[in-house]
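Every protein chain of the complex appears in place save one, which is left out.
For clarity, chains are labelled A and B in written order, and residue numbers in each chain start from 1.
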Amino acid sequence: MIRVTVKLSGPLRKQCKSTPSSKGEEAELKTGYTVADLMAQYDIAPRKAHMIMVNRRKADLTTTLRDGDEVRILPLAAGG
Amino acid sequence: MNGWMGTILRVDLASGEISKESLDQEWAWAYVGGRGLAVKILFDELKMDCDPLGPENMLIFINGPLTVTGALCTGRYMVVTKSPLTGTICSSNSGGYFPAAFKTAGYDAIILSGKSEKPVYLWIDDDHVELRDASTIWGSDTRSTYDTIRKETHKEARVACIGPAGENLVRYAAVINDASRAAARSGVGAVMGSKNLKAVAVRGTKGVKVADPEELLRSTIIADHVKKADLGIAFGEFGTPLFVDVMNANNIMPTRNFQEGFFEEGDEINGAEIIDRTLVRSKACYGCALNCGRNTRLPEDAKYQGRGDGPEYETCFSLGSNICVGDLEALSKMNYLCNEMGLDTMDAGITLGTLMELYEKGLIKEEDMGFPLPWGDADNAIKLLNMIAMGKGFGQEAAMGGKYLADKYGAPEVFMGSKDQGFAGYHPRAMVGQGLLYATSPEGGNHTTGNTIQPEINGIPEPMDPLTSEGKAEMVISRQDETAFIEACGVCLFPYMLMEEGTEIIAEFYSAVVGVEHTEDDIRKIGERIFNLERAFNHRLGFTRKDDTLPERMTREPHTEGIGEGNTVSLEEMLDKYFDLRGWDREGVPTEAKLKELGIL
Partner (left out) sequence: MGMRIAFTEELCTNCHLCAMFCSLAFTKNGVFEFRPSIARIRAVENEDDTKYVAHVCLQCESPACEDACPVEAITKDPDTGLVMIDENECTGCEMCIEACEFDCLFMVDGIAVKCEVCDDPLCVRACAVKALELAEWDEESVLEQGELYKEVRL
């Protein structure tokens, strides 16, 4: 098993296990899990992730996660 | 007349004379309203070399033909004038409820000229217009001004006013309407203050005619789709501050006066944090289905107290990441302060960022300011913002803005702006198209004249690499022209920006309101005309390519850790392409052929 920090942005944070917050929560995953597996564990449809970051680097659904990683998943957003 | 009210109100503040004139229909077809029509009026009438803070400058409040119609988000107006901050033509945009009020009072525009001998406010109640004494409210903050004027005039009155900052001619003073909305940029509040005009209060009961109401009823269906789409959901629930997460992830969140693009404490000042700690409820401008507005209040046990709208994303950058304040309470307090005092949060943050960098470098000292100003010192930042607004002590110098301070204290290279106006919350080193936008915007570091978020960050309509120059000139031109048209209509940019077919939809709504078919190409042409007119205006004032600049921090210093690490902005190569495509010469001057083609000459 590995532990990663998960940060869900915007409306995606509704899927958090603990208090909804984008500040992050710890998640326990099977070793060798990818971002796609993580999203499935969080019940987030793959298409909802507009951007995936692992340790501040752009990642994608196929990226394999390692112990201590920080994963941030962002939806489509607008601003100005 | 469909769409337009057909009347322009003129007020000579020196003589007190108030007059009404018919809207020139030819000009309305060519320039529409808002930014376009106002710049056309100034192009023809303004004494170009006037002192922006002198009596010869003119100040125009202007809505558009789509304001208060069934098109999407139809509650916007612009404040247009010659800027005391940049010396260029400038147009500052705001929402809230005031724009709808002066439209339904029967006016497409209010042209204010001259300078009143004593502080006054303008009261408009449909056809009845008068100037009233404002001596008892001169010096008041914008919220108490709003409350007082409503009691003196009408409980339904909507008010746009200046606070102490505008009265004290702070170069980045704003015009605040409905107590919490801001036509903030380019120092338009200082122009109003220089005229001794405290406020414009309006109440209107007239109607806005539309040619094809069936087509406009469609807007309710479109609004429904937008609200159900992912972007709409995010926007309505979180507002613009959701963008903190996106900007940080993309290494675009300007931090430490644009030295970096990532703010460690971003999660402390984002949309989620606002919902969890300060949000009272979501709020919409007049006629808007998207409700991105943040009605907020600091909790009773917070270190600071206050309430109002915001902070918006731009403020999360300017008074948050840019000055290393990672505390939502302090950020909120500064936001409320700027609204109450009537300051542009963006240039306030750029000014503070400039000072903090100068202080770090030892170029400005505690003795100069009266207190230290290290990165993240929110208490002293709040203190200084007050002093700036009130014209006290070092605040008087700081009121001149970041460019002035950087020059005076020996490090001109630390001013993060263009044409003397500070940048918005997008770091050009990781979003180079936005860099080209900043450099070519009529009023300097402005982002609203063609924000490149959709193509460069969201990949709409197609993915675009934010780090390279490829395709950026075409894209920026397209964004600038579309935006110029939207800002001439008196509506909000957001819905049209959120939808891929936004330009097509506004063409349909415009046609439905005014009763004459306009295609997407037609409205792009109008937008191009408006943008070229602004360029011609600035050229008359002496602005050319030499002013279309970015600091060396953008063009020479490599970007810091994260996406786009090592990247710089290749501005000159983009400018060449940009000028060629625009049909301007390589000095950035619109050719006579181009101006004739657009009917400007």
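To be clear about the criterion, a contact is a pair of C-beta atoms (placed from the backbone, for glycine too) under 8 Å apart; a residue touches a chain by one contact, two chains touch by 3 or more.
Being a predicted model, the structure only gives us computed values, none of them experimental.
The shown chains contacted by the absent chain are B, with contact judged over the whole complex. Only one of B:Gly36, B:Pro241, B:Gly287 or B:Pro590 touches the chain withheld from this view, namely B:Gly287. Which of B:Ala100, B:Leu550 or B:Leu595 touches the hidden chain is settled by the complete complex: it is B:Ala100.
Only one residue from B:Val208, B:Leu298 or B:Ile563 touches the chain missing from this view: B:Val208. Considering the complete assembly, subunit B touches the hidden chain via residues 68-70, 97, 100, 104, 204-213, 216-217, 220, 223-224, 227, 280-291, 293, 295, 307.
Convention: only the chains that are shown with their structure count from here on.
Annotation: 35 Å between the Cα-based centres of subunit A and subunit B.
By the touch rule above, subunit B contacts subunit A in their complex via residues 230-231, 233-235, 237-238, 240-243, 245-247, 249-250, 262, 267, 270-273, 276, 312-314, 447-448, 451, 453, 458, 493-494, 497-498, 561-563.
The residues of subunit A lying in touch with subunit B in their complex are 7, 9-11, 13, 20-24, 48, 50-51, 53, 56-58, 72, 74-80.
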